[in-house]
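With one protein chain held back, the other chains of the complex are shown just where they sit.
Our next item is chain A:
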Amino acid sequence: MLDLKLEDIDGILVRYNVALEKEMTPDEAAEELYPKDELIYPVAKAIYEGEEDDVVDALQAAIDAGKKPIDLIDDALMVGMGVVTQLYDDGIIFLPNVMMSADAMLAGIDFCKSQTTEVPEPKGKVVCHVAEGDVHDIGKNIVAALLRANGYEVIDLGRDVPVDEVIAAVEKEKPMMLTGTALMTTTMYAFKEVNDKLLEKGIKLPFACGGGAVNQDFVSQYDLGVYGEEAADAPKIADAIVAGTTDITALREEFHKH
């Protein structure tokens, strides 16, 4: 068979990921971001490493040394998760790291809750769902994990969620944002129904939609739609809402790229 000479390959394609690779290793980059507090540092490091048992041990040590369990959620767990999301946004670490760190963070939150009667205050509440008739939920699972990793409480309705169940959940939970994912043209049509029924009930909240078949043009056709091209857009949209951008038009201005 034919083959290319080594020197000719570069003229045909560029492995930009190789060409642009940063010198610093992920562990080195993480080390620069860890908090200096000797009690918080082990928690953050264990979060980064995705080691649930180590997270719990480090939290126990911090509590034994006088730290309040409820404060450790924001001061240690979320700081550690902040390191992870920073490295992820910078392209230094990748999604499996984030997923395992999120699992470890959730284990840490559960542990902190079990050590106190105080209730932690999330940044906000988000309801997530996969469109009615659609069973493709890995995208929604990633969205939910990234939202939790960024400090949001997530009400995960699962997949193939009937429109009326979505409406009922929004009425009950009063979230700051609703997300929907769909992989097929015929299932994403349910998003327009969700939009219409929310408006009928006088509910106006940002409805962040994404998934394989969903595109910005479609999402822009209904009043509450905000298109998320990547799963990582979901926590950014949520952060924008918390920061004060609640108007749909303004959110579209910020997040619609095409």
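Just so it is clear, contacts are C-beta pairs under 8 Å (C-beta built on N, C-alpha and C of every residue); 3 or more make two chains touch, one makes a residue touch a chain; residues count from 1.
The criterion applied here is as follows: contacts and distances are computed from a predicted model.
Peer 1: Tell me the UniProt name of the left-out chain, picking from "Phenylalanine--tRNA ligase alpha subunit", "Aspartate carbamoyltransferase", "Methanol:corrinoid methyltransferase" or "B(O/a)3-type cytochrome-c oxidase subunit 1".
Peer 2: Protein name of the absent chain (UniProt record): "Methanol:corrinoid methyltransferase".
Peer 1: Just one of A:15, A:172 or A:201 touches the chain that is missing; which is it?
Peer 2: If we include the chain that is not displayed, A:15 is the one touching it.
Peer 1: Among A:45, A:67, A:123 or A:192, which one is in touch with the chain left out?
Peer 2: A:192
Peer 1: Have a look at A:86, A:115, A:141 or A:220 and name the one touching the chain we're not showing.
Peer 2: Of all options in A:86, A:115, A:141 or A:220, contact with the hidden chain holds for A:141.
Peer 1: Can you name the residues of chain A that touch the chain not displayed here?
Peer 2: 1-4, 6, 9, 12-13, 15-18, 20-21, 25, 88, 91, 93-96, 99-100, 103, 133-135, 137-138, 141-142, 145, 158-160, 184-189, 192, 212-213, 218
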